[in-house]
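Only a single protein chain was left out; the remaining protein chains are all shown in position.
Labels A and B are assigned to the chains in the order they are written; within every chain, residues are numbered from 1.
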Amino acid sequence: MSSALSRRNILKLAGGSALGFLLSPMPWKMLDDISIWTQNWSWIPKLRRGPVTHKYTSCTLCPNACRVNARMISETPVSLWGAPDPCVGHSYLCSVGLAGHHLAYHPSRVRNAHRFTATENGISSEQLSVEDAIAHIAKILHNIHVRPEEGEFALFDCRPHGMVSDIQQIFLSHVLGARYIVPDHHEGRFMRALMEMTEDPGQSYGLDFSRTRTLLSFGVSLFEGWGISPLVVEQFRSRREEFNIIQIDHHQSSSSIVADTHIAIKPGTEMALALGLAHVIVGERLYDPASAARAVDLKRNKPFSFMDLTRRFPPGRVASVTGIPEDVIVRTAREFASNRPATAIADDFAPAELIHSVWILNHLVGATGKNGSVVQKRPLPQPWKGAHRTPPTRLRNVPDHSLRLLMIDASAADTTVSWPDLRRKMRAENATIVLCSPYRPKRGESVDYLIPIHAPYETVRANPSGEYVATSAFQISTPLWSKSEEGCETWQILQRVVSASGAMTKEEFAQLEPEELLRLQCDAIFNSKRGTIHHPNNDETIPLGSVLSSGDFYATLMEGAAWSDDGVATSTNGRLFLMGKSTSSAQRFAESVLAFDNAGIDSNPSFPLLVVPVGEDVAARFGHVSPILSKIYQESDLKPRSRFAYLHHETARRFKLAAEQRVIIHSPHGATEAIVRCDSSVRPDTVQLSVSQLDAISPTRPRIINSYGGRVYTDQPIFVRIERARS
Amino acid sequence: MKSIEISPSQYVMVIDADRCTGCGACMVACAIENNVAPAHPDATDRTGVTWMKVVKVSSGNNGDGKPACYLPLPCQQCAAETPCVTVCPQNAVEVDQQTGIVFQMSQRCLGCRYCMAACPYHARYFNWWDPEWPEGMEQTLNPDVAPRMRGVVEKCNFCHGRYQAARASAAEHGQASSDPVTYEPACAQACPTRAIKFGTPANNEQGVGDLVHSSSAFRLLPRLGTEPRVYYLSKHKWIRQMAQMEKETSTGEEVHG
Partner (left out) sequence: MDSKFITRGLERTSLRNFSVWVLFWVVVLGFGLYGAYLCLAEGLNQTNMDNRFVFGLWIFLDLAIIAFGAGAFFTGLLLYILKRSEFTAVINSAVVIGLICYSGAVAVLAIDVGQPLRAWFTFWHPNAHSMLTEVTFCISCYLVVLAVEYMPILLKNRKLKERPSLLVFQHNLHKVIPVLAAIGVFLSFFHQGSLGGLYGVLKGRPFAFREGFGIWPSTFFLFVLSAAAIGPSFPLLTTSLVSKISRKKLVKPEVLQSLGRISGWLLLAYVLFKSVDTLVWINRTSPSLLFSPYEYYNQESFGTWILFAEIVVFGLVPALMLLTRKIREHRGWLITAGLLACAGIAVNRFVMTIQTLALPTLPFDPFLSYIPSWQEIATFIAVIAYGVLLYSFSFRYLTLFPQERDLNSLTR
């Protein structure tokens, strides 16, 4: 075996090996592996497998309480869809609601209680148990009890709504001097304003658009956002042709694009238009005689009366104030008054005098108390009828620097709280803010304690219908996850705090679980013997009377059924007060109209452009919505963006500005930077800015944001000038 | 130009532009259905992944009282000369002859993006980042659609996962595999105003068979000869003309989308 190894041998070996290698499975396996690797990187999530089931529940993200059909895989929701809702008629979810099941996994979700302390390097946080946090807070509450001069205790309810707010008020009534604070503006404000103008107190109203032919909207987000939207969408979908929408809007919103008519108006002059329309309706005797007979004010013409006020707004004048051609004003008034049933609506966040003027229009055309417009409804039967409750205080009516301890109930996903305002109500020293929220505080929210509560769909929640629907309704938002995580509800934390501080006296409230609370509500409804139950499983509606017991009723609701009240046959003949029922409200309205009448809104020559404020992506980016909403707010250009100033081409030309140029926007109150974008939909002499840009240039806070509808209101008009930024 | 080469048993989508309110529910429903991840913090409207994308189109000076409209833009599922199919170097795009659906095999895609350059409707999206869900949220992924990875192209496929499920359930009920099955993509299901309708002209689900022949029906860029399977409806002449480029467009037009 001593044959020398020749070069030839080596070459042969090499060649043979190469060929053999090719014929072996190895290279092919490698190719195969590469293609499998590139399809299954370890960081690509694995999909869950399991049986597909459906669960019915309802959405608590906004007061509309839309019904939800959840697609479940192995007891975990993978998608949410709208389920038929006979109360409103619709069966869809908005973009925020479609992703509601993501909220339990929101990146800013917290599972533990935290205490925050301000240090030199910012704010440090420390985890503690919920029990400890409650003990700390109860101690502070006890101190307040002992030394009331140190400041007050208050609960801030971001969304006062239904029985949960009710029971919070009951708990607070056990604490001496405790306040129950509600936002200055919140959902249902528009509807509640009607109570000031009708005769019987305590009467609730709802909107029934099922026969409405003309809808006159003063800047309401008709097709997105919360509140009236589902009612409008349902009519738009089912009877588009007979449903004439006139949208009065200061910018080209999605509502104004979809509406049959868009009347572009100068921001802040909407009330003048409403009174101008009233002027035409009265002058041309287009009003509904029966309704006019109920509104006796119409005949008198003494100072500060309705006639005196509308007299000041002839179409010609309104045209010059609002920037709307005179003939359009007259034509709109005629259309609104003649194509009946007609309803005019304004936003919950609109100025009070605008809401008032819009109701005047409704009264004039006989919308109030008519089917197909504004209908009466019976309120939801309440448990604890006689219990003592702490009355609500609006945030602006709370004395500055008066609060020692404030608990915030942030279980509502979208809150319209102005944090600086809240801070101003706290004592300068030694004040404690407790945030009850499923999420970490947002930027700029300085809290001392954070106590985690349930995210939507993690627990049972009472879910009464919104303020706008024509009949009261009640559902239970049942949890989608069978094994609920640690956490509880704000009212339970409040209950424990109050108990621990030694203030709670009534045994019945000392140990109340969410299910018991719901049973109490169900009992109250069951005992009223009114209404029907709709079950989404078989899409059947049965009268409540056919249900044997309150327990059965509760069980049916837990399966996703909904209760709704019987419709009330309405045609009220009570008196209508065009100026408001009380002298003080009439006077307040008259004063604000006259103040507008005297001052108008005039521009300063050095600040020639009027700001049109709009909502934008900030709410979606920093608010508590699913990150998947980035598809709308970040990955598309569908909504106006926060860093841009939108100008009409001609305005841009006049001020020698070009698209994509960096500019500085000056107002008498400050300056902010932006990038110019030209858009033919923006009115000349205005600049469209998003709410986050207003911080620096607006004289007043708060600005109230209906973030999902893109609605922003400023307390007064803002005038600016735009200059090119020096690079 | 109404040359319909589409077999009546193939799926079409009909989108009523006059009913679209620009709410974006279709975009969200689509992303959830098809396991598209939330945006990377740096993503923009030009680097995001939105199989369904709603754009706002202004009329410029042509509008007949309607200043603008919203157009939802899914993949147009071109029936003829499908631009993305012929260009793909490795057959990662194919047209299902039975359903007419243009299907992107992301597993085979190498990410050359030639198909994106070829698509005149900009309906294709590249994964510039790895898909990432916040912790725990991956549990809510739809089990019927495989998530894609960085570096590949993806696009609307008329909710292929739903089609497969409908096909499987039809087979269980003994339906022949050649018959079209009835199902609905996520965007159509989510649309609050029912602006998106879907079905086969043969079965006329949701009236699509009639709608495609209506006088207000039109398609995008018909002269390219791509025969899209997505139809639009509008009673406004300027919208129809604009989409079909029948008239020279004014320069005062701008878009947000």
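Note that in this section contacts are C-beta pairs under 8 Å (C-beta built on N, C-alpha and C of every residue); 3 or more make two chains touch, one makes a residue touch a chain.
Fair warning: this is a prediction, and the values are worked out from it, not measured in the lab.
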Touch criterion as defined above, residue of B:156, B:190, B:208 or B:242 at the omitted chain: B:242
Residue, one of B:8, B:67 or B:225, that touches the chain absent here: B:225
Selected residue (touches chain absent from view) among B:12, B:25, B:55 or B:101: B:55
Chain A, residues in touch with the chain not shown (by the definition above): 31, 34-35, 37-38
Contact set of chain B toward the excluded chain (per top definition): 40, 42, 44, 46-48, 55, 57, 71, 81, 83, 86-92, 108-114, 116-122, 124-130, 149-153, 220-221, 223-226, 242-246, 248-249, 251, 253-255, 257
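The definition used in the following text is that only the chains that are shown with their structure count from here on.
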Inter-centroid spacing, chain B versus chain A (mean Cα positions, whole Å): 31
Chain B partner contacts - residues on chain A that touch it in the complex: 35, 38-39, 41, 43-50, 73, 76-79, 81, 90, 92-95, 98-99, 101-102, 104-107, 222-224, 233, 236-237, 240, 252, 254-258, 261-262, 626-632, 634-638, 640, 649, 678-681
Residue numbers on chain B that touch chain A, as the complex places them: 19-25, 27-33, 35-36, 38-39, 43-45, 47-50, 53-56, 58, 60-61, 65-70, 107, 130-131, 133-143, 146-147, 149, 186, 189-194, 252, 254-257
